[in-house]
Structure formats: structure tokens, C-alpha cells
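What you see is the complex with one protein chain gone and the rest in place.
First chain written, first letter: the chains are A and B, and each begins at residue 1.
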Amino acid sequence: MTLIQFLIVATALFSFGLYGVITRKNAVLVLASVELMLAAVNINLVAFDVYLDDPLNSGQIFTLFTIALAAAEVGIGIAIILMIYRNRQSADVDDLDLMKG
Amino acid sequence: MTVFIEAAIKVAVAFVFIMLTTLVLVWAERKWVSDLQNRIGPDRAGPFGILQTLADGLKAFFKESIRPTQSIYLLYLVAPIAALIPALLIFLVIPIGAPIEIGGTTYTLQVMDLNIGLLYVLAVSSLAVYAITLAGWSSGSKYPLLGAVRASAQMISYEAAMGLALVPVVLLTSTTSIAGIVDAQQGTFGSFIPAWNIVLIPSFIIFLIAGFAETNRPPFDLVEAESEIVGYHTEYSGFAFALFFLAEYINVFNMSALTVTLFLGGWAGPVPSFLPTWIQWLVPVFWFLLKTWAFVFLFVWVRATLPRMRYDKLMTFGWKRLIPVSLAWIILCAVAIGFREFGAPWS
Partner (left out) sequence: MTVTISEFFKESANWAFLAIAVPTLFAGWRTVTSNNIVRAVLYLVVSLGGTAGLFFMLGAEFVGWTVVLVYIGAVIILFLIGIMITRAPLGQEADLSHAMNVKAPAALLSTVVFGVITWAMIDAFGNNMIPPFEPTATSDLSLLLFDRFVIPFEVVSFVLLAALIGGIAIARQDEEVVS
């Protein structure tokens, strides 16, 4: 197994996530695209960890941290989206323009 | 190639075993509940009503499957299958008996022994929430949706308690593979107290209670009280409904088997050495089945005895009581094991 095949998969997922973040209107789907980007980063970290045969396994440990932080971020994000839905009856990012000049 | 053949045989045997066990379990539950409620249960279909489950299954199979017009049909059909798959997957890592020696090679009575079997069990049981969520969403109606949201919130809360309750087990046995945990419980403290993990009594109790909540069994069965509260399976009829309840009963057996394996020594038990070899292989299986069915009886006994918990009390109990207790117990266990391993910090 080459290293590059994992990296290409990770970069492709990252670019899909990037496309999703810019394109999606629904706030929940923007969060989902961010999750895709984080998953791509995790693949990169673990692939490099195994490639370098790191005695410290720092890639996998870092991956555990990003998984935990992504979970925390999604939790807060969904809470915020629920609050916005409660106050504005819409989960569209285009409708949140109160601070627009 | 022989690896595949061996794996295929084990999977087939495990599947047949779990299906037969579930058949007997449904009948046993109805009989025990009726005994506890001072009435005769099913006794018409076959001797002592033992074919009742088969009759019910056939009836459910031939019933008309109603498709609600507002439902999303693909998800509606996938949800019962998504309920069955985690239930069957958990059974794959449970050792039924001691390793057997046939012709020089040792065969373990466990379909697969992962190095991180415990994490696998937790991960697969967390997939069981999907079935309920998808069932509620795809039914296309308000009440199943609300029931599904409630059920998934309940299951996620008690998953946290279940995972935390298993941490002292890993601390004590310093391995996450299920076969390793069973092996660490062989032997005795002193000379006659078996070295079972039940010394971790709070972990045992919390795991048992979380097991009740994970399988949506009474007293945590608010989400499927069909006559009182409309639940996530209201729009299901016929075979899909039967699949949901098949998955639930398989999960009851799984949870009992896991409790026995992780806390009560699994298949460990005295094996009389004067028996011929082929009976000696069956004795650990007998011990495992005895212990597991004792816990299945506990599940059924609790169903017949305890009233249903109200939803907010259920969530309070899970978050505010079980999780802090399990966290405190982890700290206590870690300190105790630290003393045992490294001596006192002040010496």
C-alpha cells in the first residue's frame, strides 16, 4: 500500500467538504460538511503515523483529540442551530442577516 | 482458506444458536411473566406452549404489511434491518465456552476475538440507536417522530453510563479483548471465592441498569409502551414489527451474556475431571448458559415487577445519578489499583 493513495482520498474528501461548506444553505448541512473535512484530516494524520512508524503514535493520539473536539463542536453547533430555529423559524444561513450593513 | 471455512461454520452455528435461543426466550418470558402474574401463559401451541413463538412469527409473516402513504419507504424498510444487525454483531464476540481441542488445533467457541472487543461492543451497541431514529422519521407521522427522539435520547444517555461502567473492568484486567477478560477471571481469591469481576460491584450494578435502558426493557420502556404512549413503531405492522421485537429479544440475551462474561466469569466454573473429554467440553457451555439464563430471568422478573419510569425521571437518573457514580467509582478503582501496582506514593 502506498502512502499517496490514502492522502489522495483524504484530499478529495477535504475538497468535497470545502465545496459543501460554501454551497449549502441549511446550517445543519454546513456542519456536516465541516465534519467531512475533519474526517479527511483524521485520515491524513493516521496515514502519516503508520507511514513514519512513529514510536510516539502521535498521529493517532492527535486523531483521538480531533474526534473529541469535533464532537464537542457539533454539540454546540446543533444547540445554536436549534436556538436560531426557535427564534427565527428558519435554519437557512441566508436568513441570518440582521447585522448586515 | 481454512480460516474462511472455520469462520463460516462459526458464523452459521452462532446464527442458529441465537435464533433458537430467541425463540425459547420469547416463550420463556411469556411463561415467566404469566407465572409471576398468577395466570397460565401460552399453553396451546405445542407442549407447554413452546411453539407459541413460531406461531406468532408465522402470523406476523403472513400479516398484511401496511405502507403508510406519508412514509419514506426505503428508510421504513431499512430500519428493522438496522435494528437486527447490531444485535447479531454483538453476539459475535461473546465466548460461549472454553476453547476446545480437536485433533491438535484449538478452536475457540467465540466467532471472533478482537483485541479491542470491549470497544467494539460499545461501538456496535451505539449503532442500535439508528434503527429507532430512522423508524420514527420514516414513518411520516408526528407521534412516531417524537417517540423516536425520546428513545434515541434515552439510549444515548445510558450508553455513556454503560461505557463508563466498563472502564474499571479494563483497569482491573488490563485488557480489552473479551477472551482476555474471561481468562483473567479464572482462578480464585483465597481458595474458594472465584476471581470474578463482580468485586467491582458498582460497575456491575450500573452496567446492569444501563443494559435495561439500552434494550428498552422495563422499567425503561416508556418509548415502546404501545397502549399508553404512541411509540416509534406505531406505523409498523407485520414482518417489520416482528423484526423489531426479534432484535429486542436478541439484545436481551446479548446484554445478559455480556454481564455474565464481563462480571461473572463467563464460562468459568468447576469442571469435574472424571468425565470423558467430550462431556468436559460441554461443561463450560453449561455454566455459561446457566448464568446467562439466570440474568435473562432477572430481566423478565424486573419486567413483571417494576412500574415504568417517567421520562424526565429516567433522564435524571441516567445523567445525574449513574454517570457521577460511575465517574467516582473509576477514580476509586484507579487509586486502588495504583496502590496495588506502584505502592503507596509516600513511601
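We take it that a residue touches a chain if its C-beta (ideal position, glycine included) is under 8 Å from a C-beta of that chain, and two chains touch if they have at least 3 such contacts.
Note that the structure is a prediction, hence the values are computed from the model and not measured.
**Student:** For the chain that is not shown, enumerate the shown chains it touches in the whole assembly.
**Tutor:** A, B
**Student:** Touching the absent chain in the whole complex: find that residue among B:11, B:85, B:100 or B:114.
**Tutor:** B:114
**Student:** Have a look at B:11, B:100 or B:122 and name the one touching the chain we're not showing.
**Tutor:** B:122
**Student:** Touching the hidden chain in the full complex, which residues of chain B are there? Just list them.
**Tutor:** Per the touch rule, chain B residues meeting the hidden chain are 70, 72, 75, 114-116, 119-120, 122-124, 126-127, 129-130, 133, 136-137, 140, 145, 148-149, 152-153, 156, 159, 174, 176.
**Student:** In the whole complex, what residues of chain A lie against the chain that is missing from view?
**Tutor:** Residues of chain A in contact with the hidden chain: 1-9, 11-20, 22-26, 28-29, 31-33, 35-36, 39, 42-43, 46-47, 49-51, 53, 56-58, 60-61, 63-65, 67-76, 78-83, 85, 91, 94.
Following the convention adopted for this analysis, only the chains that are shown with their structure count from here on.
**Student:** Any idea how many Å lie between the Cα centroids of chain A and chain B?
**Tutor:** Distance between chain centres: 33 Å.
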